[in-house]
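Removed from the display is one protein chain of the complex; every other protein chain stays in position.
Labels run A, B and C following the written order; every chain starts at residue 1.
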Amino acid sequence: DYTLYLFAALGSFLIVYIALPIIVIFTKQALDFRMLVKTIHDPLVIEALRNSLLTATATALISLLFGVPLGYVLARKDFRGKSLVQAIIDVPIVIPHSVVGIMLLVTFSNAILDSYKGIIAAMLFVSAPFAINSARDGFLAVDEKLEHVARTLGASKLRTFFSISLPIALPSIASGAIMAWARGISEVGAILIVAYYPKTAQVLVMEYFNNYGLRASRPISVILMGISLGIFVVLR
Amino acid sequence: DYTLYLFAALGSFLIVYIALPIIVIFTKQALDFRMLVKTIHDPLVIEALRNSLLTATATALISLLFGVPLGYVLARKDFRGKSLVQAIIDVPIVIPHSVVGIMLLVTFSNAILDSYKGIIAAMLFVSAPFAINSARDGFLAVDEKLEHVARTLGASKLRTFFSISLPIALPSIASGAIMAWARGISEVGAILIVAYYPKTAQVLVMEYFNNYGLRASRPISVILMGISLGIFVVLR
Amino acid sequence: MLRVESVSKDYKEFKLRDISFDVKKEEHFIILGPSGAGKTVLLEIIAGIIEPDEGRIILNGVDVTSYPPEKRNLAYIPQDYALFPHMTVYDNIAFGLKLRRISRQEIDRKVKEISKVLGIEHLLHRKPRTLSGGEKQRVAIARALVIEPELLLLDEPFANLDVQTKSRFMTEMKVWRKELGFTSLHVTHSFEEAISLGDRVGVMLRGRLVQVGDVKEVFSNPVDEGVARFLGFENIIEGVAKGNILEANGVKITLPISVEGKVRIGVRPEDIILSTEPVKTSARNEFRAEVIGIEELGPLVRVNLKIGGITLKAFITRSSLIELGISEGREVYVSFKTSAIKVF
Partner (left out) sequence: MLRVESVSKDYKEFKLRDISFDVKKEEHFIILGPSGAGKTVLLEIIAGIIEPDEGRIILNGVDVTSYPPEKRNLAYIPQDYALFPHMTVYDNIAFGLKLRRISRQEIDRKVKEISKVLGIEHLLHRKPRTLSGGEKQRVAIARALVIEPELLLLDEPFANLDVQTKSRFMTEMKVWRKELGFTSLHVTHSFEEAISLGDRVGVMLRGRLVQVGDVKEVFSNPVDEGVARFLGFENIIEGVAKGNILEANGVKITLPISVEGKVRIGVRPEDIILSTEPVKTSARNEFRAEVIGIEELGPLVRVNLKIGGITLKAFITRSSLIELGISEGREVYVSFKTSAIKVF
């Protein structure tokens, strides 16, 4: 079946293109283990990793707090302008990341400049769509009849939400939260503009690269990638 | 129905949070129209926009060239390791953007440093998943029976692909290409590391912000955002 | 107990129009209608899930039209049972009790008690996805009855069960009713359920409740053509009657009674006899007909026939189809007894 072989050959270029850099960076770092160990003991790196993990986690939690109710409303209610709301939610995916930073600064200026708030603001803008859409899909998959039956059995609307809808939609919501977390920790462009400080690991990678070159920035990259890939495996 | 009102109130925070910066930046720029006009005549800006559009377009085309055959194979063939391949394709979504840049430099070093090739390499890494997955979904939606019938009518496998499968999957493929384009033009983190020069608009936004402040970077942001939103509207 | 007063509602593709009926205490009331008649919408209006555009729902003399579902004290069992997938059977049954702030021991006692009646004690620790259709249905009934509702709303309760389970259920249903004494409103498209369980039946067609009454009475005296069609009189012929002869498009039909003027008659397809040769039987109406269509319905075949200007449908078995060698375009003899004719 030559056609499929041809296609597979063409297609495997992209597979290799994505897989190769991942393998190469891990392998090269494994050969330069000393540098990795040194990096792990660099207080600047530890501080930056802590900042990244904290802000990404905060972002995921905020996305959940507001995204889950929004997802529920989108799943259960038809209202005028619903498609506009849905469009707005998806907009952050297409806006250039540096522009996101400028937009946020133009709007909130000093309130977010160079602070944890700024990092979270930038992350939230790009992460929220994942949390909202996953919650919506999760609730859409919960049979409305289950809610109806719970109501007739005596549960109020709020009680029904917490004892029926939320637990059943939880897997989808959790995967949305993880995606939001991953999207947050992968963000660089907007954070560079809004909050270069407090320094996050993804910004530190860039700084080390600019100041000390590739060899210095590689170990942090490997650590960050390890975390991201771990999250990714959990997600699957 | 108080529960839904409460949820809608909570959820509207995120809607406002996403919509507000977009509105604010457009409004503020509209009030500062002179600066916008001046920016449009800045040769540096024009050059950078040209670079962004060219590289994003090249990225989208390369994604298509390799992603469409790969999508077809994924849609039609079961093979050992298919789920691993699918996982690899989705990996770029979770890797921090600055890390992507480091990985690519570590792997391809001077071959891509500070060149159009580098910009496209960075964009391709983050864009390819969109092109591949859309193509796959497009082909999955083409009834295999159509291909079977075309075969019995005398068409070879390749001929069947070009006259039946590809035309029918085209809308999905096109939307994947647009997404790949949008993802490419929104990339900053990886490009900053791999190819600061030739300067792209999304990098220029950052440079103008660092060198001349918010007011100088805003007009380019507005132009870039206009392009992105235009693309987004086409996509819907 | 329950009174539904001129309820109307436009909901999706369903249009309920001016529906009124009442259900007496401890009665088993059946709403019978084809799918798409709006039966589920009506149940959901009574349950409080959908608000009617017009009309009132009265439960034990109280107008509950504006009450939310949780204040109506009734239980609703949808067609797919809607067991909570993330809870064990025990927790499913206890759900309604927990909301009522009853002590743990009391809840435990009640859950065990109802489980014993319904024969599901051995399932209490299981998750719903591990249950068979019949077991799911029992759990759904237990969950509904344990809160001792005023009224049990059942939506096609036996539609997803196999024949054996279904038969056992219908028998047991009667036992449970005696034991627990609940009132039920049951919607279905099954004549069998209506016949074996219904104290009274309401026939619902295209959003209207067209006839309410005793089962046998409804079946033998359909009030109009619509009900007649639903009950199986697929052949409705319009013509002008003179004495006991009806002339319809040039075809003369002998009627069981004497009437004058324009009338309609109904004949069930299963009452029409086909043969390849003319046979003078006790059937008083015999015609030559052309076969214009054949439609298989499982072991039964519907044959469309053309007699002069009118068309008739007849049911024959698949084996008769083969034995008589009936195929399209063939001429056959058609007969039916005058007593099989229903005059409207």
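Convention: a contact is a pair of C-beta atoms (placed from the backbone, for glycine too) under 8 Å apart; a residue touches a chain by one contact, two chains touch by 3 or more.
Just so you know, these numbers come straight off a predicted model, no measurement behind them.
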Contact list for the unshown chain, restricted to visible chains: B, C
Selected residue (touches chain absent from view) among B:110, B:152 or B:211: B:152
Chain not shown: contacting residue from B:91, B:168 or B:235: B:168
Residue of C:195, C:223, C:236 or C:251 in touch with the missing chain, whole complex considered: C:195
Contact footprint on chain B, counting only the chain that is left out: 143, 145-146, 148-157, 159, 163-164, 167-168
Absent chain, residues of chain C that touch it: 163-164, 166-167, 170-171, 190-192, 195-196, 216, 219, 232, 268-271, 292-302, 304, 315, 317-322, 327-329
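Throughout what follows, only the chains that are shown with their structure count from here on.
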Contact graph of the chains (line, ring, star, complete, other): line
Far-end chain from chain C, centres as C-alpha averages: B
Mean-CA-position distance for chain C and chain A (Å): 53
Geometric centre distance via CA averages, chain C-chain B, whole Å: 56
Computed distance of Cα centres, chain B from chain A, in Å: 17
Chain A residues counted as touching two or more neighbouring chains: 156-157
